[in-house]
Every structure is written in C-alpha cells, then in structure tokens.
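Scroll down for the structure; my scribbles are underneath it.
Note that one protein chain is taken out, while the other chains of the complex remain in position.
Which chain is which? They are A and B, in the order written, and residues in each are numbered from 1.
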Amino acid sequence: MKGRVLTSDVLLGIAPIALMIAVWQALISFGYAPATLLPPPGQVFMRLVRQLGNNEYQQDIAATLFRLFAGFAIAVVLGVGIGLAAAASPAVNAVVRPIVRVLAPLPKVALYPALLLLLGFGHESKITLVVADALFPILLSTYYGASMVEQKLIWSAMAAGTPPRQILFKVVLPAAMPSVLTGCRIGLVISCIVVFLAEMITSTDGLGHVLVTAARTFRAVDMFVPLITISLLGLILNGLLQWLRSYLLRGFPEV
Amino acid sequence: MIEISGVSQVFQTSGRQSHLALSNISLTIQDGAFVSILGPSGCGKSTLLYIVGGFVAPSQGTTRVKGKAITGPGPDRGPVFQEFALFPWKSVLGNVMYGPRQQGVSSAEAEAQSRQLIEMVGLKGFEHFYPKELSGGMKQRVALARTLAYHPAVLLMDEPFGALDAHTRTRLQNDLLNIWERDRKTVLFVTHSVEEAVFLSDKVVVMTRSPGRIKRIIDIDLPRPRRRAELLLDPHYQKYVVDIEGMIDDTSEDELHP
Partner (left out) sequence: MMSWRTLVSRLAPLLACLGLLGIWQIGALILDTDSFPTAIDALRAVPSILTDKESLINILASLRRMAIGFGVGVGLSIPLGLMMGRSRAVASFFNPLLMITYPVPKAALMPIIMLWLGVGDLAKTLVIFLGVSLPVVFHSFQGARAVEEKMLWSGAAMGLSAGQRMLRIVLPSALPEILIGCRTGLVLALITMITSEMIARQSGAGNILFNALDMGQYDTVFAMIIIVGAMGIGLDAAFEQLRKRLVRWSEPRFDLPLSFS
C-alpha cells in the first residue's frame, strides 16, 4: 500500500520534468525555435556526456570545485565557531549580533569588485566571496541551535562532572547539530551558486567561465552544458550532505 | 547530610518587578533519608531542588552537603528530571556511560558497569537503542541509570514520574523503591502527588504557594520495605494521605483570597 503511494508520487514528480523536456523537443520539432537559440535536448545531453570526458572541461570542473570547497570549508569553520561563541558568551553576542544584523542582508555580490581590487583576479577573491555568502546562514543557524539547547541537558552533563569549558563541545555542539547541518546545507547550495556567478563575472577558468565564453560566441549548446553540470554538482553535493546528516543525526527524532 | 539554611530566591521579572519564589527555607536531611517536597505548582519546590543541585544560586542563605558549601553542580548530587534530558545523539549505553567516562573510568570498566545498571533498571537488550526509540517510562529508567552510574551520594528527583501515564508511574515507583532499598542513597524527591510522596518517603515537606515556605514537615512512619497492595489498605497510609491533602487544600484556599 505504502509502496504504491510512493510509486505514484515518483511518477507525478517525473511528469513535469518529462513534460518540460517534451515541450522543449516539440518547440524545435515543430519549428517554433531555431536550434541556434534552443538546441534540442538530445544534442545538449550528448554534448554534456562528451564534455564530461574532455580533459579541459574536467579541469574547469576541478577549478570550480576547488573554490567551492575552499570557500565552503572556511565558511563552516568560521560560521560554527562564531555562532557557538555568540551563543556561549554574552560579550561576544553583544558585538556579533549587531554586526551580523547589518551584514546578513547586505548583497555580498556587490562586494565582489572590491574583493577583485584587494585580492586580485585569482582564486582568493572568488573564495572570499563564497565565504561571505555562505557564512551567514551557517552562523545564524548554529547560533540559533546553540541558544535553543535545553538547559537540563547541560545541567545533566554538569552534574555528571563535565567541566564548564567542555560543555560547549560535549553538549551544546552535538545538541545543536541538526540546526548546524541545516545551515550547512543552505550554505552549500549558496556556495555552488556564488562560485558559478563569480566565475561568470570575471574568470579565466571554471564552469562559469565556460558559460560566458559560449555566450560570447553564441554557441547555445555549450551554454546549457555548464549550467546542467553545476546543477548536477549541486544535487550530488546536497545528496552527500543529506546522507551525512542522516548518519550524524541518527539518534535525533524526525531527521 | 544536607543542610539548607535561610534560603530565599528572588526572580527578576520584566521591568523592575521581582517575584519572591522561596522565602527563608531551612531544612536538614539526614543521610539515607527519602524526603519528598510536596506543594502546589508554582511554590518553588523545583527551584529548591535546583539550588541543592548547584544549578541555581540562591539569592540568600546557604546550602551544605556533608558540611561543604554548594558552589555548583557536582557528581555527588545526581539529578533526574521530569523531561528526562537524555542526550539524543547517544545510545542508551552511551548515555549511561557518560558519567563514569567523565569521572575518568576506563572505557571497558564504564561499559561493564553501565550494562549492569541498564539490566538493573530492566532495559537489558536496549543498550544500543536511541532515546527516541524508547517510551517515556523507558526513557526515565535510562535517565535514572545514567545518574546512578556516577554514584552520587544524593539523588535529586524533579517530578521524575510527572510526565508518565498512571500505570507506568506505579511501576516506576515500585522499581525506584526496590533500587533505593539496596544502597539507601539520600533522595530529595519533588512531586505534586500526595500518594506518591507518602508511598515513597520517610519525610514529607509540605510547602505553601508563592512565596514558597515550609508549611509542615510530616514523618511518615510506615514499615519498609513497602508493598503498594498492602499499603493501600493500611489505615495509617490512608490517614497520612487524607491529612496531607487537607493541608494542601488549605494552601489552595489561601490562593483564592490573596
């Protein structure tokens, strides 16, 4: 019974995607869109497969992934660290809170020109932009999770002889883990988006750069390929994080 | 011996108002005694327990355990909360092992001790379950085992069976008494159930409502080990329950005429 409901859900979910591809193909087949503007889906797919085997394209993927992971990793360390500190210490909180309040709604991409001027056109400016964008969701959800930890959990650990300085890592961080990981997931998707955009705005390699080069020469097929690649990367990374999450949070209710 | 002398607790509420939760509480509890604190909700009985636990500092007065002033929580006083407060990221075994490991007991030794305790509270076979997979009664058994694992001299129980259904509650009361009979730890037990207090305790401390004061201390002179089926028919037990309920009723009347 449950299996059947699930199957019908999956079928329903595939429907709009299949429909989209069908309309896409139909637009070309019936001559509404010239192939120069909208290449047929089969052609895009073939090109994607061929490009994934292409050494140059693989290097572009590698460049994008390197910036993505470097930025995301720094954002996680900073975000979790500052978030925990702000939850644990009223003094840190008093300083961090207003600064975060000002910086969180700031459109970070506007800082990109300044980062280019200060850090140059290489990896550093792009990684910094990724950090700036991914940091806040991670910081905020860590802070939120850490300040919501049940008081009696902390008391139980203290009574069992946990010294005060260990409480933060032995109780607060693990108890805030669901919230921290939610923040990380948001941060990861943002990292994907931001690294791609930064590469589009100015770069000499990476997936975003592939898209811009194709756009300059009006090669529509090559514009779709990097876009699909970055979405696939996003989905795969998201899936990996989801798997990590269900492993780390196996004890928590309703993962 | 626990000595509570002249303890008062004032809470700052919004603005400049303050609320006197406990007023001038003095109480001495002998080693090995089972003492219940009974009172209407909001009488500060849990706060008193938190003060003895060292989780909350009193506004006035001092508390001593074995002659030493309480400055903070310590493994000599183990709490068991109504909310269980188990670590959700640890299995049953992991939760029970936490205390001994903090005390520096080796991993193998802690595991052996913990398995024994888990068996004692009737959860053999559930060692690798996570708290979310257990019922409320089972969770409270784990919480009790976790606290017993670091051998506190005093058990501080904060309405431990308050969130459980009547049937589970009765079973846990019996099991708690059985465990207590073995090593006769000092127990400070907060509850709002008169039957529970009389059934379990050597002494019942009745408190008034806000500000919390000690109204009466009643010695429960019933034979041990206690059997619920016998006790319910015992006129002495019945008289204790009726008398104490009367005292609580009085304090409730006070609330209606402030």
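Heads up, the rule we're going with is that a residue touches a chain if its C-beta (ideal position, glycine included) is under 8 Å from a C-beta of that chain, and two chains touch if they have at least 3 such contacts.
Remember, it's a predicted structure, so these values are computed and weren't measured experimentally.
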| item | value |
| --- | --- |
| Partner chains on view for the chain not depicted | A |
| From A:Leu65, A:Leu168 or A:Leu197, residue that would touch the chain that is not displayed | A:Leu197 |
| Option touching the unshown chain, where A:Gly42, A:Gly81, A:Pro98 or A:Gly122 are the choices | A:Pro98 |
| Residue among A:Leu48, A:Val109 or A:Leu249 that touches the chain left out of view | A:Val109 |
| Residue, one of A:Tyr57, A:Phe72 or A:Phe224, that touches the chain absent here | A:Phe224 |
| Residues belonging to chain A that touch the chain removed from view | 8-10, 12-17, 20, 37-38, 94, 97-114, 116-118, 136-137, 140-141, 144, 182-183, 186, 189-190, 192-194, 196-197, 200-201, 208, 211-212, 214-215, 218, 220, 223-224, 227, 230-231, 233-235, 238 |
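Here, only the chains that are shown with their structure count from here on.
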| item | value |
| --- | --- |
| Of chain B, residues touching chain A in the complex | 50, 53, 55, 72-75, 77-79, 81, 83, 85, 87-91, 98-99, 102-103, 130-132, 143, 146-147, 150, 152 |
| In the complex with chain B, residue positions of chain A that touch it | 150, 152-153, 155-162, 171, 174-175, 177, 249-253 |
